[in-house]
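Got a structure for you, questions after.
What follows is an incomplete set of chains from the complex, kept in their original frame.
Naming follows writing order (A and B), and every chain is counted from residue 1.
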Amino acid sequence: MRIQRISVETPAHSCFVEITAKVQTIVHQSEIEDGIALIFVPHTTAGITLNENADPNVVRDMLTDLDRIAPDDQPYYRHFEGNSASHLKTSFVGNNLVIFIEGGNIVLGRWQGIYLCEFDGPRTRRVQIKIIPDME
Amino acid sequence: MRIQRISVETPAHSCFVEITAKVQTIVHQSEIEDGIALIFVPHTTAGITLNENADPNVVRDMLTDLDRIAPDDQPYYRHFEGNSASHLKTSFVGNNLVIFIEGGNIVLGRWQGIYLCEFDGPRTRRVQIKIIPDME
């Protein structure tokens, strides 16, 4: 199917914005019963990951960890924008997800949510979704 | 094809459990000659990766590195379960793999094994596998 494109507003410099419902809506609109949804983030300082969406402190702690592991403004940075840590964090979480579709719904674990990972916001980010139905 | 589900017992708090043979068995049972096998881990404190399966000290050293980079029980953690480092490690390795199938076999590099990455065990973990045959 054609690539679907959605926009996501990110409210802070570093934050995870849950997009599970938006992905589910696109899958429902496709009327595909079984297949896969491929998700791609076309940015170099924002990525995508799956993680817990029950206690928001999990994401908060992960962001604190990431800032400790890759702090901004290292003295050795040469990139003129000074945001190389944001690029590194993006490569750590990655730009792709493959989500299964079964019976018309996305298949996630009980605690999993789909998060756009913003590392250089606030901004308007784009997410691309391509649905591939099973052949049977 | 339908999603296949397997169970994996993890013996320790942090460990990599090789599941290459289990994935190969499912591919053989599918009788697909050429295509892809998509692997998904529906957990938020366990992920999946490819890495060396010749010398078990590689995995051991990687686990030691991960505990150094993201130690448990940071004083700034607010998540009530205290296992935010396990969540972060999961997003580092990710929950997805795409494996090629050629001539009925999975195509891995000489030293590559498929590992379920446990970061909050021991537990019984689930792995989902979806095989997509080539159209030709």
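The working rule: contacts are C-beta pairs under 8 Å (C-beta built on N, C-alpha and C of every residue); 3 or more make two chains touch, one makes a residue touch a chain.
Not measured: the values here are computed from a predicted model.
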| item | value |
| --- | --- |
| Number of identical chains in the entire complex, 2 depicted | 3 |
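Everything that follows uses one rule, which is that only the chains that are shown with their structure count from here on.
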| item | value |
| --- | --- |
| Between chain A and chain B, centroid-to-centroid distance (C-alpha), Å | 20 |
| Chain B residues touching chain A - in the complex, by the definition given at the top | 1-3, 38, 40-44, 69-70, 74, 76-81, 84-85, 87-88, 90-92, 94-96, 98, 126, 128, 130, 132-133, 135 |
| In the complex, chain A residues that touch chain B | 34, 36, 49-52, 55, 57-58, 60-62, 64-66, 69, 92-94, 96-100, 102, 107-112, 132, 134-136 |
